[in-house]
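Complex shown without one protein chain; remaining protein chains in place.
So, subunit A:
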């Protein structure tokens, strides 16, 4: 199993059976799926909403806002993790200092990265902060292609903003939405790895261990390469299957405008 030795022994599916019996892997699986679900739903909803606000209304400073929203995307994950570690710091962190205004100055500090129940949501917060601008720009580009006349005639017939959003905008950018759903799965699996390695290293006590960080640790730090690669194969198949299922579920008739 060790890659350093030249004697390689064929172990069949031993690595895989070890994997499915490992409690650590189930915890990792839970954390990863939870992150995929939270990050996808929140980022998707917010990005779609903000994109439609920015494209549908004539606003001052539209371009400035778009430039600002995309900034997190050009920063290194290490930079973002360092900044968010400062935000989440229990004693001298920005977030706790801000919350003191509401919770009173004697309130116990919240351990954003130290509490096993909270830490995964803190991580999700940083990931959403990073991802939202990218998907916004993506949705804005396809929303800009929808002809204005559709909204005008809908408005004349008395359709409100909500109706227009759900009956015109969403159906017409459906293809784009489906593509981004696949992106969400793939990129959450990857980004959660990058965030975890710098922000929490999987801690406290494995509460933020995700697919690829577990794989990296087993393969690189722990030198059990065979086992690590077995994790990689399972994760790859899982992400492929999930993307396929989502793709099948969201299949609709293609609309033209």
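Convention: a contact is a pair of C-beta atoms (placed from the backbone, for glycine too) under 8 Å apart; a residue touches a chain by one contact, two chains touch by 3 or more; residues count from 1.
By definition in this document, contacts and distances are computed from a predicted model.
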Chain left out of the displayed complex - its UniProt protein name, from "Carbon-monoxide dehydrogenase medium subunit", "ABC transporter permease", "Sarcosine oxidase subunit delta" or "Response regulator transcription factor" = "ABC transporter permease"
Hey, which of A:71, A:107 or A:241 is the one touching the hidden chain?
-> A:71
Which positions on subunit A touch the chain that was left off?
-> 3-4, 46, 50, 53-54, 57, 59, 65-79, 81-87, 89, 92-94, 97-98, 129, 132-134, 137-138, 141-142, 161, 183, 186-187, 190-191, 193-194, 197-198, 212, 215-216, 219-220, 225, 228-229, 232, 235-236, 240
